[in-house]
Every structure is written in C-alpha cells, then in structure tokens.
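Only one protein chain is missing from this complex, and each of the others stays in its spot.
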Amino acid sequence: MTGFVDLYTEGNTFLHQMDPRVKILAVIFLSALALIIGNLYYLLVLLAAILLLLAFGRATLSKTFFALKLVLRVMVLIVILWPFFNPTGSPVLFHYGIIKITEPGIIHGITVAVRIACLASVWYILMFTTTQRDLVRALVKMGLRFDFGLTLSIALRFLPTFGAMVESIEDAQRARGMEFDKGSLLKRSRNYVAVLVPTIVSALRTADMLSLALQSRAYGARKDRTYLRDLRMRPTDYAALALFALTIALPAFAKYVLQVHI
Amino acid sequence: MRPLELRDVTFTHADSPKRALDGISLDVEKGEFVTLLGENGSGKSTVCMLSNGLIPHAIRGQLGGSVKVFGYEVAEHSVAEFATRVGIVFQEPESQLFCMSVEEEVSFGPENLAVPREEIRERVEWALELTGMKGYNDRSPFSLSGGEKQRVAIAAALSMRPEMLVLDEPAYALDPVGRTELYRVLRELKEKQGMTVLLAERDAEDASTFSDRIVLMKAGRVVGNGTPREMLRDPDRLRSIGIWPPQLSEVSALLNRRLGRSDFDFSSVQEAEKMISALISSGKGGAR
Partner (left out) sequence: MIPRSAGRADQDFFIVARDIKYAYEGGIEALKGVNLRIKRGEFIAIVGGNGSGKTTLAKNLNGLLRPTSGAVDVAGMPAAKMTVAELARFVGYAFQNPDHQLFSGTVDEEVRFGPKNLGMIESEVAKQAEHAIALMGLQGFRSAQPLSLTLGIRRKVSIASVIAMDPQVILLDEPTTGLDAGETTDLFGCIRALNEEGHTLILITHDMRLVAEHAKRVLVMAGGRIVLDSDPAGVFSDLEILKSSKLEPPPVTLLAHRLAESRIPKDTATPEQLVDRIVALAGGRR
C-alpha cells in the first residue's frame, strides 16, 4: 500500500538535488505546455523530453512503464474511439452510413492520447525524485498553513501503518469464517463492517494518543517556529526555475501573441 | 523545587464513575528514579498524565487536591509550559511517533519552541546518542522495531531538555530484547545524566534493579513507598496488589518459610548464588 503513494527512488541526480518548489512549478509549467501545444509532433517531442528527464532522475525502465501503465488503457481507448466521434476534415478514409473516419480525426485522437501521456508522466518527475517530507515542506513554504502541512505529513506517515492494520483486521475476521469475496455486493458491503469498525476505532484511538504526544512536545506553544532542515534556493535552482519558466513563456507568447500554430 | 508533589489528590475521568485516584500523596525528589508499581487500573498511568498537565488539560475529569510540578500547580498552567521541564513517553510505540523520519521526530519539540537551528542540531545528536539511536536520523518510523521506536520516543522527549522524564509502561508492547535495551537506556540516563525519572510498570522484575524508590499502588491509592528491597521482599504483598513478584523474592520467601528462617533476602542473582551455594555446601539447612 505504501508503494502507491511513496514513489521516491533513492538517488543523487540533479533532479534529486533540485529544490522541490522548483520541481512543483516545473510540473505545472510543463503541464500547461502540454495543454497549449496542438501539434502532434511537437507533443511527441515534449513527451520524449519528459521521459528523458525521468531517466535523468534515475527512474528505471520498469518504474517508468509502471507510471505509464496506469494511463495506457485510457490512451488506447482514446486512440481507438476518438476518430469515431470526431470525423472532421479530409481525407476521409472510411465511410459507411453514419460511421465516418477521417485522417485528421485519427491524428487528433493520437494527439489527445499523447497529451494525456505527457500530463500523466510529468508528475513522476516530482514524485520519483522528492521525499514525502520535502514535498510537504515545499507546500508549506509556498503558502500552505503549517497545521495543514503537519496534517498531511501525519496522514502520509500513517498510510503504511494503517494499510498493514487493515490487512491484519481482514485476516482476523477471515480466521472467524468471514469471506470477503463471496456473495452479492450488498452482502459483501455488510460484511465489510467487520473490518471498518475495528479500523475506525483503532484510528480514533491512535488520534487520541497522537494529540497527547503533540501537546507534550509543546505543539502550538508559540506562533513562530524554527526548522532544523529548511529549504533554501540555490543559484542552480533559480536558473532551473528560469529555464522552466521560459519553456512555457516562449511557446505561450508565440501562440497567443504571435498567433503561431504550435 | 521538587519535581513532583502530590497532596491528597483525587481524580475521576469525565466518562467514568470510578475514582482513578483516591486520595494520594507522593513526592519525587530531584535526581530520584521512582517506579510506580501497580496492576491495570491502579492509577499509575493517571499519576504519569498529571506530571506534565495532560490531566486536567487534555484529559477531562474532576481533579481534587494539589499537584505541583517544579512548584507550579498543574491546573493553573498549560501543558506547553510544562513541556520544557517534563518529558513523557507513552506505552504504545506506534501512536507517539508521527513524523516521517527519526530526525524530524526528535527535532519537532525544539522546533515548536523556536530554538535556534544550531542548538536543535546539537540537542538532536545528543538525544540520539543517549538513546543508542545515533545514525538513525533518516530512518522512517515504519522501518523500526518496537524497541527502537520507544528509544526514539525517549530521544524526542529528551531533546526538549526536560528535568524530569516520565514513562508510562514503556515496555508494554516490547519483546525481551526491546525491553532489555530500553532499560539499559534508562539506567544510563540515571547513572550518567542524573535525570529524575518517574516510571510506571506492571512488572517488578526489571525495576527492582536500579530504582531508588518503589511506590506500590492499588485502586488509586498508595499502599507502599520505600526502597526496592523493602517493597519487593514480600511476594504475597505484591501478589495482593496484582503484581508478579520478582522471582528472587519468591525464592527467598519460600526458602525462609521452608527452612524456618527469615534472613534470606536476595536483591541480586550474585547475592543469591553466594548464599545458596554456601547453604548447600554447609548442609546446615535442614528443616526444623
């Protein structure tokens, strides 16, 4: 269950060292870029660039495929179905009754699929190279209230713990003859109460204890606080930020001001 | 100022009819290592929660009598105010560690107090060293054993530089190895740092070896208060308050009974070995 949220892979690449705030903004800029580019070939270049960045971040081949696997099904579906719903332009390749397929229609479908691939994989640039701790720190530095940041990091910290707990509860109930994979949907939902109740009770008990621990360590004692390890932008971070900003600024300028088709 | 002073304290939880504390008076002096021994429900946890103000501020109920921590009445000062002088460790390792790395956990307290960064760094390293967790800075809590988690919890309390450390059944969920490591850390804290320690326990075996004083509790009252030797020598008395007597106490009491003597009183395995082998080789132990 941890694997789903904690995708961090150890490494010392320039991406790992980059300030997480820059990475967050980079992801936003690159996503925006994927949205404003309309030309299939430019989009493919963007996708290649993103995958290259992932490779620089030491993302192994299997991890990259894992990243794309989730959207692969959607992409295939779009490539297949899009032409049916967008039969515009010429040349027409197939026409039978209401079914009409055009070449531009096919190309457009592929374009949308590649765009989705870009949008999906760009997040992994952030997720593979940033620890959960730095991620939360970055959000707090960018304006998220410290309380919310703490709530987020506590939630992330307890995900694997609660995951293991739910598994243990399921095991305990299965050992009492409970079967979770048989019966109608209604019956299965009612059976799941036997897992939900202990989970919620344990979660509430943990929350109670946590609040005592937090108070005992003077949480909320003062309005100000210090940080042992803090994020600080270095010149390379500013340079990278400028670079990423340009990657969106220039094309946007070209498209909307100069009316260039991209 | 005395670290802890209780006078005729009574406490009833908000949602329970029973008195958790039924008129107790108790002192902990500076530098002392005091162990509270009592069965479940005897009130020892309640005393721990009083020592930094969690009762009555975070845990609701009716508090009567006087509870002074370093001279300050707990009812009149917030938990945050006591946090710099009293550190507390609870029995569940899992639910008192909430950060994503050991270093964050141990630095959390001083960060809340806006301690300057360099000093936090020093405190973190000092606390980790004392608890034998040096080098564990970047480990996640999920990857630690129960014993390691509890030692991190102790480090997280120590980094606040408390003058008194309170531990509520810290070995509750630990296996023998974890338990031994934990007690080794506590012994070192006492011997090398002169830390004032208040420990609540259900098991007399470990505490007997290095506590300065043992307080026996039952049903919210203090029923015994003295040196380990005095408090632990009578197994029947311990059993009557729901505590496993240390096995050595059982042995000496049984020997006394069987041989019609009263001088057997072992406080350590070495002492027991000496006296028993002497007894056997002299052959003078025959029942009278």
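Note that the chains are named A and B in the order they appear, and that numbering of residues resets to 1 at the start of each chain.
Methods note: contacts are C-beta pairs under 8 Å (C-beta built on N, C-alpha and C of every residue); 3 or more make two chains touch, one makes a residue touch a chain.
Quick caveat: nothing in here was measured; it's all calculated off a predicted structure.
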item	value
Identified contact with the non-displayed chain, of A:49, A:178, A:209 or A:262	A:178
Residue of B:19, B:202 or B:233 in touch with the missing chain, whole complex considered	B:202
Listed residues B:22, B:39, B:163 or B:212, member touching the removed chain	B:39
Touching residues (missing chain, whole complex) on chain A	165, 168-169, 171-179, 193-194, 196-198, 201-202, 205
Hidden partner chain, residues of chain B it touches	39-41, 145-146, 172-173, 175-180, 202, 205, 239, 242-244, 246-248, 250-251, 254-255, 258-259, 269, 272-273, 276-277, 279-287
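By definition in this document, only the chains that are shown with their structure count from here on.
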item	value
Rounded Å distance between chain A and chain B, as computed from the means of their C-alpha atoms	46
In the complex, chain B residues that touch chain A	49, 52, 54, 57-59, 79-80, 83-84, 87-88, 90, 92, 94-101, 103-104, 107-117, 120-121, 124, 140-142, 156-157, 160
Chain B-touching residues of chain A, taken from the complex the two chains share	2, 131-133, 153-154, 156-158, 160-161, 205-206, 209-222, 224-230
